[in-house]
Structure formats: C-alpha cells, structure tokens
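Left out: one protein chain. Kept in place: all the others.
A, B and C label the chains in the order they appear, each numbered from 1.
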Amino acid sequence: MNTLPVGTIFALSLTAYSTGALASLATWRKPALCRYICCGSALAGAVLGGLAAVFGILQGTPVRWSVSSGIPLFAYSFDYDALAGFFNLTLAILAGAVSIYSFSYLKEFEGKRNIGFFGFLFHLLLLSLTIVFTTANVFLFLIGWEVMALVAYGLVTFYHEDRETRRAGLLYIVMAHIDAGCLLLGFALLMQVSGSAEFASFRTAAAQLSSGQQAVAFVLFFLGFGIKAGVIPFHIWLPAAHPVAPSNISALLSGIVLKAGIYGMVRIFLDGLGILPSWAGLLVLIVGVASAVLGVLYALMEHDLKRLLAYHSIENIGIILIGLGAALVFRVAGHPQLAAVALIAAMFHTLNHAIFKCLLFLGAGSVLHSTGTRNMEELGGLIRPMPVTAFCFLIGAVAISGLPPLNGFVSEWLTYQSLLAGFGATGGLTRILFPLAGSMLALTGALAAACFVKAFAITFLALPRGTEARHVHEAPRSMLVGMGWLTVTCLALGLGVTWFLPAFDALTEQLLGQRVGTNLISGHGLVLSAGMRHGGTVSTAVIGIGLVILLIPAVLLVSIGARRFARRRGPTWDCGLPGLSEENEYTATAFSKPLRMIFSVLYQPRREIQAVFDVSPYFPKAIRFESEIEPTFEKRLYVPLKDLLLWFSTRMRAIQAGSIHAYLAYIFVTLVLLLLFGVRP
Amino acid sequence: MTGLLAKAGLQLVLLLLVAPFLSGIIKTLKARLQTRRGPDVLQSYRDIFKLLRKGMVIPDTASWIFSTTPYIVFVIAILVGLMIPMTTTDAPLSLFGGVLAVVYLLALGRFFLALGGLDTGSSFGGLGSSREMTISAIAEPAMMLAIFTVALGANSTNLSEMAKVAVSQSWKFLAPSQMLAFAALFIVLIAETGRIPVDNPATHLELTMIHEAMILEYSGPYLALIEWGASIKQLVLMTLLVNTFFPFGLSSDWTARGLGLGLIFYLTKMLLLAFLIVLVETTNAKLRLFRVPELLMVSFILGALALISTFLF
Amino acid sequence: MILLWLLIVPLAASPLAFFLRRRPVMEVVNLAAFAVLLCLAAALGIQVLRSGPVSLWDGFFYADALSALVILLTAFVALVCSIYAVGYFRHEERNGVFQENEAVGGGNAVPKLREYYALTPLFVFSMILVALANNLGILWVAIEGTTLASVFLVMFYGRETSLEAAWKYAIIGGVGLSMALFGTILTYYSAHQVLATNTLAGLNWSVLVGNAAQFDKPTMRLAFILILLGYGTKAGIAPMHTWKPDAYSEAPIPGAAMLAAAVLNCALYGLVRFYILSAKCLGPEFASHLLILFGLLSMGVAVPFILVQKSFRRMLAYSSIDHSGIMVLGLGFGGPLGILGMLLHMTFHSITKPLLFFCAGNVQQHVKTDLFREAKGGLIHSMPLSGAAFLMVTLAVTGAPPFSLFLSEFTILRAGFRGGYLVLAILFIIFLVAIFSGFLIHIANLVLGPDPGLPPAEICRWKNSSVVGLALVIIVMGFWIPAPLFRLIQGAAGIVMNGR
Partner (left out) sequence: MTFLQDPEFGDRIITLMAALVLVLQIAAVGQRWLVSSIRIFAVQSFLLATIAGIIAYFNHAGHIYIVALLTLILKAGLLPWLLERLVNRIEIRREIEPLINAPLSILIAGCLTLVGYVVAESFYHPEETSVRAALGHNTLAVAIALFLIGFFTVLNRRKALSQVLGLLSLENGLFLAAISLTYGMPLIVELGIFFDVLVAVMVLGILVFRIREAFDSMDVSKLRKLRE
C-alpha cells in the first residue's frame, strides 16, 4: 500500500500542464488543433493530478522530494501530505470538469481570439495552483502564488477591449500584490526565526516565536490570505474581477483560486505558527460571520448573474472561516476532538463550495454562451430550450443554499454542530459568540436560499424577458458533460457523505493529531453524528431515500384523484387583461425589494422614477425606473484612500518643476545639513 | 427494521389524520370567537377530498418545476413529521435527522414552493414567493437561537434526545430561558405557518396575501397536496413547540397504553396551543409587511435573552 | 594582460567607427567590439574565480570579483544595446528623424550615427576603466569621463529639450562629481597621515583597504558623506536624482539604456569601494544609517511620480531612481544578506532594465510620442510582440515573482529583518507595492484596450531579436542562475563584507 507512485504521477501531471502550456502557445496559428491540445492536456493533467491525490490520501504517509536550484534557500522541494492531497483533489475535480467544458466553450474563440495564449495562461493557472498546494519551500510558494495572481490577471483581462474589464483586472492585480506583500513580510519574519525556507522548519521554529512576533505574523498572514480569499472588507476586487473573465475561468477563480487563501490559512495557522491564542481564532470567526452575512446580502441585490455568484463566493468563504476559526479556538481551549470536527466542517465546505460554485459558474457560462447576456432582467424561460443546463443549475442552487440532502447541507450541519459544541467548550462571554454565529449562519442560509430562488426562477422560469432569451439553444454536449460531472459529484458528496468523511482522518491527524472520522459515522455507516457524546445525528442518505419512498403515496393520491378529470393547460390568471406577457412578470429587482427595504440601513438604496406622459402625469405613457445601492466599502473606504494618495502625489510633483536652480538647491541644502550634523560622531 | 417501519406507519397515519383536524379546529374556534358559526371541524377533510377528485388547470407558461413542487412540499412535510416525537419520546426517524434537518427540510419545501410560484409567470406568484422568502429568512436567526437554547440544555440537536431530557427534568420549562425561548419560537411559529398578524390565510387580496399568492395557480389534486402539506407542516411546528417545552405525558415506549395516554395528553396540549394561536389571531390585526421584521426582531431579542439567561440562571 | 585588452578593444573601436564613415561598417565595428568585450569580460570573470584578483602594472589596474562582476554587466548591457541600436537608428533614419530637426543642428543621418558609434565605445571604455582602476583618483577620473561622454548622448537629437536635459545633466553631474573628488582628496588625506607616502600607491584601494582601520576617523566621516553625495548624484539617489528623468527621456534609447543599466552600476561601484573603507575605518553603522536614509528616500520619492505620470520615458527614469534606492538600501541593511541582495539586485537590474527601454523605444517609434494620453492604448493589436514584452518586463522590473528581481528584493527584505529594521522593512514593502501598482496600471492601459486603428508595426529583425533574447534571459534567470555567475556574486559580496 505504501509504495504507491504518488511522486511519479504528480510529476507527470505537472509535465502535462507545462507541456500543454507550451504546446498550445506553439500551435496558436491552428485554432482547432490548439483547442484540442489545450483541453486535452489539461484534462490529462487533471486526471493524473486526481490520481496522485487519491493515492496520496490513501497512502497516508507524506511524500517528500526536493530538487536544488542555484540560489540558496530556494529549492524545488515538494511535500505531498494530506492537506496537499486534499486541495489537489479539489483542484483536479474542477480542472477536469472545466477542461471538458472548454472543448466546446472555446469554439467561439476560433478566429476571434488567440486560443493559444488562452491555453497557455489556463495551463499556467493550473500549474501554479498545483505548485502552491504542494510545495514545501517559501520561495517556490511565493513564486507559484504570484504567478497564479498574474496569470489570473491575464485571464480576467482576456476581453481587455472592454474598459470595465481592464479596471477590474487592475483592481484585482493591485489587491493581489498587496496580499503578496503581506505574505512576503510574514514569511520573512518566520524565516528570520527559523533560518530556513522550508515550511517544515517553521513547525519546529514556532516554539521560539515570541507572542509579539506570533501576533504580527498572524495579522500579516491573515491579511495576505484574507485578501486572496476575498473576505470582507478586502473583497471589493472579487465581484469586479470574477464576472468579467471567460466563464470557464470564472468557475476556476471562484472555485479554487479563492481556496488558495484558505489553504494558506490552514497551512500556516494550524501548522506554522504554533498554537495561536484564542483571540486569533475568534477574529477569524467574526470576520467569517461578517463575510457570510454581508456577502449574501450584497448578492441579493445583484441581477448580473455572474456578479451574484461572485458575491456568494464571499459568503461561502465566510462560512468556511467560521469553521476554521472555531477549530482554532477549540485547539487552544484544549478540545482537539472538537477542533477536528470544526476543521472537517471547514474543509468539507471548501470542497463542496468549490464544486457547486464551479458548477453554477459553468451553468451561468452556458446561459451567457447561448443568450449573450448576464443581466437576469433580460433572461427567463430558459428551462424549456436548455433543460439540462437548467437541471444542473438547479442542483447547484439547492446545494449552495445548504438544503438537504445535498453536500452543502452536510458541511453547514457540521459547522452548526461544532458551534453548538463551542458553547460548552469555551468559558466566559466568548461562549455566547458561538450560538450567535450559529443564528447568523442560519440567516445566511435562508438569505442564500432566497437569492437562489431569485437566480434560478428569474433566469430559467416563466417567460423570456428580453429578446436575447427568445431563440436560444441548449449548450453543446461537452459543456453539458462538464456540468453533469460536477452535478454527479454534488449528489454523491451529499448522499454518500458517510463514505467520504473518513478520508479526512489523515488531514486531521496531520494537523491536529486526531482521528475522528470513525466517531462521525454511526448507524450502519448511514448516519452522520457530530462526534460528541450526545451531539446530533443526521443521515442525508436516509432523507434522500425517504423522500423517494414517500413520493409513492403522494403520486398514488394524485393519480387516483386525477383519474376522472383530465389535467388541461390554460393561460395564467392575468386579472382578465388580454394575455399574460413578460411585462406582467416579477423582476429580479422586484423580488429582492422587500429585503432592500428591510436592510436599507446597509444598502442606502437610491432610486429615481421618471414618468413620460403627454396629457397628465396620471396617464403615463412610459415609466423609467432605475435604482442602485451604495457600494459602502468602495465609497467609504477605498475611494477616499485612493483620492488621498493621488492628491498627495500630484502635490509632490512640484519638486520636479524643471528649475535647475531648485535642483541644485536640494543638493546644496543636503550637503550643508550633512556637513553640520553628519560629521560629528 | 420492521419495528421501525411499523412506528413510521403509525406516526404517518397519525400525521395525515390529525393535521387537517387541527386546522379545522383552529378555523372553528376562530369563527366561534368571532361569534360566527363557521365551518365544522371536519371541513378540512372534505376540502382535501374534494380537491383530490377535481381536475386541474396548469398554466401554459409553467414548466415541470410547477408540477413537481406539490409532491415535494407534501413529501417533505410527512418526512419531517416522522422525525419529531409526537406521542412518544423516540420518533421513528429521529436518528436520521435532528432539529436542524427539520428546519432545513422545511426550507427545501419553501424553496420549491417559491419556485413554483414564480414559474407561473404571474406577478401574484412572484409577489408571494418574494414575501415568503423574505419573511422566512428574517425569521430564521430567531428560530435558530431559540432552538440552540433548547439544544444546549439537552446538549444535542436530536429531537428524541431533547424530548427525553425534557421529560427527565420536569418543571424545567419554568426556567426563564425556556420561557423566553418558547415566546421566541411562538412568534416564529406564527410567521412560519402564515397566520395573523404576519399573514392571513383567509384572504386573497394581493396587498396582504403571502402564502396564498404563491399557490394561486394551483388547483385540484396539486392544491390538495399543498394544503395538506401545509397543514401537516403547521402540525409539525406546533408539536415541536409543545413537546420540547411541555413534554408532559410523552410515553417513553411504544406500548399501546403508553401510546393511548400519550395521544390524549398530546391532543389536549395541541388544543391549548391552537386556542392560544386563535386568541392571538382574533385579538390582533394583520401587520403591514414592513412591520413584520420588527416583530421578528423582537423574537430574535427574546431568543438572545433566552440564550444569555441559560448561564445566568 | 586581459585587463589591457578590455580597455584597448573599446578604445580602438571608437576611432575606427569615426574614420570608416559608412553606416554598415560602423554597425559591424560596434557589434564586433562589444561581442569581443563580452567574451573578454567572461574570461576575466572565470580567471578571477579560478585564481583570485588580477592586477597589472604593479597594481595600477586591479580586478577582483567585484570589478569582474561590474565589467561583465557593463559588457552585456553594451552588447544588447548595440544590437538594438542597429534597428533603432535604421528606423530613425527611415523616418527622417535626423532631418526634421536640421534647424537646431540635428544634421543629417550619417554624421549623427557617426557621433553615436564613435561615442559609445568611449563611453564603455570609461565604464570599464571605472571598474579596473585601482587608484581611487583614476576611478574618479573615469566616472567623470562617463559623464562627459554621455552628455553628448543626451544632446544627441539637438532638440531644445535635449539641450536643456544635457545642461542639467552636465551641471548637476559636475557639481556632484566635484563633491566626490573632494571626498577622494579627504580619503587620501586621512590615509596620508598613516601611510605617509606620496607615491601613486597611496591612493590604491588595494593598499588602503589593508590599513583603513588606522585612518583618521573624522576625516573619513566627512569623506564618506561627500562621496555618498557625489557618486550618489551619478547613481541618481534622491535628492540628487533630478537630472535623471530629463536625461533618460532625451537620450536615444540605447544610450539611455546604458545610462540606466550600466552607469548606475559604475557609480554604485565607486560608492561601494568607499563603503568598504569607511566600514573598516568607522564600523558599518555610520555608513549604514546614511545609506538606509537615502535609499528609502529615493524609493519614496519615486512613488508619487510613478503613480501620477504622463510620459512612459520619464517613468522609466523614476523606476531607475527607485532601483538605485533599493540597492543602496540593501547595502545599508548590510550584513551578508544585505550585501548579497544588493549585488544580486545590481545584476538582475542590469539584465532587466535594457528590455524595458527597448520596449519603450519600440512603442515610442511606433506611436511617435512618449505621452500615455496621446498613445491611446491598445498597442497589443498593432505591435503584439513589443506589447507583450512590455507587460512582461514591467512585471519583471517591479519585482514580481517569478522574475529574478523578486529574489534580490526578498533577500534585501530578509536583511532588513536580520538587521532588526522591522518598520523600515514594512515601509520598503509598501513602496514596492505602490510602485508596482502605478507602473502596471499605466503600462496595462497603454498596452491593452480596444484597437486604436494604428497600422501594424513593421518587423525589424534587430529590434525583435534583442527583445526576444533578453526576454528569454530574464525568464530563465527567474528560475536558475548559472553557478559561476552566482559564485562571482558571492565572491563580490565577500569582498564588500571583509575587504578581500
């Protein structure tokens, strides 16, 4: 068992990615060929990476290897442990789906765009992600990290003719560089203590960290990884950048690139900095709650389908952080078992969110692909022309709303359980935080459900609202296959959770020295229990089966009843007006109106209504309505900062005003000052 | 296994029968309090029976979502019903889904109901779905806080566990935390079951209706399923309330005697709760939609107080 | 012997180009000379690695690892610049740039080219001399020589603006260098009281470094201050940087590239030689504090001008101010890490900077302006290669991984931590991030965007080959450094650390 060729297969997948990058760059003159090379090699790399991850997880014992480079401390060293395996597996699942999806998706690029360059960036993205998740060397990590950011920038600005796209891209890359700066400082601090650039050395050096150093390092890393993960208030780049990218890329960005931030937090907070004090964990928890609630609240106000999904990424990152924060608190409070459960909740939600968010973005992508618009107000009725896409999107929607029996529910359930346990596990007033966080999580879940009722219903149900949605066709087969694969994983992870959970044992053992997988499973392997003595129990499998079985009496009832009178189709009730048309339909804006009113404190909504009339205002011919909400963080935080900086810079330009006398004066004054004050010892 | 099935069957029958009866009772009591004759207790049965035998009209704009929704709603209501202890402490399926599962399953039902409402394309449906999702969303945190308070006492989210603990320590319901939690949950119950002052099940005026607007396009057997499901849901929530806070007479086993006793206790408790609801309905006017959040905020505060008082007292 | 050849080759190339007044010949001479020079430099490097410092004429010329490194970089920059220059000047000639400013003494093509091809070797010669001269006086003379040679490069186009730039360059440079001379004299004075010789050796660095410990301390302090200001002026350290934007934006691209990538090294080389002396005499703290002060000041000064900038030529100048600041900061942080970082940075910077100038040159020749506003963006459509390279090198020069400047900057950062300058290190990072943002925003808006409808740029073999070649070198350097080169850098670091 312990002679699985993990390293070899992993290396093979790396080569697949890198050769794919070069090959697609080389063949950019032949779009069709290039397309096949691009997607094929990506798929191959994904499959190999997945194999390596599965083997690595089965094997349990970490695999290490290292290749030296010319530069001191900078070695190409990899450490394939459970954590790396987990994230690589997630990456592989997504990469596979996306590369299948892209077979047809990229077809529209042919002749219009440079597929070769796209493929190059696409492969580099996958490659850098793999490296980030696997490397054990700070330099290599930072290189992978920044390459990831730069490549993502290239992909976000792929449609760079559009001004909004360019702005979004720049916002993204600037934020990314800020987080890279924070990480640079953090790692420099750790390397200063440990004297080595290997992650393993931090583990041992953590003991020598003074509490001050530890706090500084924690803050730096939380900033760095938090910006990358898009937590509130560092999220502003996310809803700008993710929607404008090509949809298959948006899927990867939201699905896995954000998770790089989570990966970093888990790797450093649980492994690199020693036992963090509980305030750190609580900070993570609180930030998580804020991100979750605010993220979903902002999502509700969107009617750009992809922006809506982007905001939901913020929400889900928040949920993940809640679990992570709980784990940190439990660890320092001396409840490693609970910590393990909380960590599993966080990690499982990471996996789930990766999958259903990728699925949803791909679905949005095929909607965009066939209708050409992201604006939900112009969509509608797509369930008839594109049934498969609709079904996949629906599954994704149910899953992301955390509704049983799908995977989203399981991870949220585990989060609830750990929060519930947190009340007993901690003392003082902090214990209230846990149930409060729980209730906020409930709010988040319900709002998410509302939001996805809106997203799905407005996009796919009832009548088309705009001309774009009228004459559309189902997405090509390969795109459907890509989505279908993710749909199946969603269902499998939901219903068969009890078979997958023990795989986390290696992870929790590596990070916390606990194996709780077995405690989590009971009732003939059907039931998921919270691992505590009492705790709670749930079984998505039974719920699923129950729903199916109980369907029988219901169907019988109806079929018996409807035997005599036929069911017939008729027009919808339209208050006697002639014929229901799309004007009568509810819009996305109208749907979210009540919440906009209720949370107006946050939104500061602004609306203006203009009635066009010729005789009297009481008989308007047309009414123009527009409303917008205030982007609080941009307006209150970032824009003022930017303005201040630019103002200062413009002022500074006066010192370079072209007068040679002034220039000489600078030197002269410096000289005299130094002569007077510099010379004396 | 067979035992499980038997219990499940028994409770299933109980659910299907008691639910319409309860809503009938509520209607009658309400009418009496308003000094009307009103429908008799069995009216709800007749309605369902009638609807089941009628034909139905399906809007031509609607898709398969519209027609699957009633089944989902009905089935979920039953499934949830099997998870909660009614007459005995151990519910048939309690092992497979605790209180969290109950809440989220109901949310799933609501999810599809809202989709069904929007699927017809009429603005009534949209209006209903929008309001329903909004109100349930802001009801959620209060509900979860109250539930947590109870669950913390029982140290479990498993309903049978909670019931057992409650039974073991009687008079616990006098603890302020329990009382506050009960108050919070009662408000949530009213919101969730769509009763005055939050919603008016008897109206069809588009300014006021919420639940009714969603299901406006349903007819015949589908409507029957939805109505029946709704009444079961109401029963479930009320049961949840009475049995977690006032667990008197919950038999700990499935013996005939225990069941009989438990049933009597159960029905009396339910009647009392129903009477309470009716009182509230008749003494209050329906709130404007945007006043509802304030009501639910009150319940949230109550929940928070309950939580704090758990380790103050 | 090899030292002599290093000097003779460029010295000979100059009159050759001057008298064989035919363009192809001049180009060939230039290319050949610098190719040979690069080989010689490499040979010197290997020899130094093999058998320690090389000296000639009882130590009048002296080459240790440090000098070898600087010579190698100078030769490299000279070669790539001369390759690029061929394409560049042919393009200028074709578009009649030289004719159009006839009136202000531009003259027609061949004499101007002659001026360039005769001056560049002299320019390079003096830079080589800087690195080879053991005698600090000669070092000064050579650096002054680079100024005088480059003034002509700055006024090359004979526009009014280029005269203005040249004047500012000449005057500020003159004043600065006289400070350096004063510093040199004082060093000699402080040494003089110990050595008490009037022979030439009295100013030989290799002699001074031996007994710098007994030098007169106050004199040495004053001397170092003057040297820092003097050679700092040449290196463009704030507040002596003011000539840079003008000179860089007026000189022809290859000349500007040499100013930015090679002369900078020479000036810093001079500074480093004196730093070693003062560190030996006064201990490192005195120098360190000054260097950190000026390094951070330079970086800070560069930030606002890069954030709000109208012309991409001037922007390059500010980037080079920023980089000299970084190097000085690295030297100031000191310790093995800081010095290693500084030398690594010097190396990578000299390799990266020319490409930046070349891309800027291609763009400028294509859109006929150096203002962002008039360039109107979307260049990727009309010039895919230069556009992509421009973006890439922008990332490279702002120290984004995987490009090599990141390694050196990270090393300097760690030196800061090692030295216990936590706050300064954070400031350092903030400046870096700000500069990255400003740079990238400007260049991205220049390169990306809708097609403004320019005609496609014509393919020039010389320009493209230099661009692509350099790009490859930069990318490779990010992942792997040739072992000999790294050993050379380490050797140089050792010299700065402990004099030998």
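A few remarks follow.
The criterion applied here is as follows: a contact is a pair of C-beta atoms (placed from the backbone, for glycine too) under 8 Å apart; a residue touches a chain by one contact, two chains touch by 3 or more.
Treat the numbers as computed from the prediction; the structure is a model and nothing was measured.
Shown chains touched by the missing chain in the whole complex: A, C. Residue in contact with the omitted chain (choice from C:Leu6, C:Val124, C:Ala166 or C:Ala457): C:Ala166.
Check A:Leu58, A:Ala333 or A:Ile660 against the missing chain and you find that the one touching it is A:Ile660. By the touch definition given at the top, subunit C reaches the unshown chain through residues 104-105, 135, 137-138, 140-141, 144-145, 148, 151-152, 155, 158, 160-161, 163-168, 170-171, 174-175, 178, 181-182, 185-186, 188-189, 192-193, 198-200, 202-203, 216, 218-219, 222, 245-246, 249-250, 305, 309-310, 314.
In the full complex, subunit A contacts the hidden chain through residues 653, 656-661, 664-665, 668, 671-672, 675-676, 679-680.
One rule holds for everything that comes next: only the chains that are shown with their structure count from here on.
Two chain pairs, A-C and A-B, are weighed by contacting C-beta pairs, with A-B ahead.
Centroids built from CA atoms put subunit B at 35 Å from subunit A. Subunit C contributes residues 167-168, 171-172, 175-176, 179, 217-218, 221-222, 225, 229, 233, 239-240, 242-243, 245, 290, 301, 303-305, 307-308, 378, 380, 395, 400-402, 406-407, 410, 413-414, 416-418, 425-426, 429-430, 432-434, 436-437, 440-441, 444-445, 448-451, 478-483, 486 to its touches with subunit A in the complex. Every residue of subunit A that touches subunit C in the complex is listed here, in rising order: 69-71, 74, 139, 142-143, 145-147, 150, 157, 160-161, 163, 166, 169-170, 173-174, 177-178, 180-181, 184-185, 188-189, 191-192, 645-646, 648-653, 655-656, 660, 662-664, 666-667, 670-671, 674-675, 678-679, 681. Subunit A meets subunit B in the complex at residues 381, 383-384, 394, 398, 401-404, 409, 413, 416-417, 420, 423-424, 431-432, 435-436, 438-443, 445-447, 449-450, 452-453, 456-458, 461-463, 523, 526-527, 530, 532-539, 542-543, 546-547, 550-551, 554-555, 557-558, 560-562, 564-574, 580, 582, 584-586, 590-595, 597-598.
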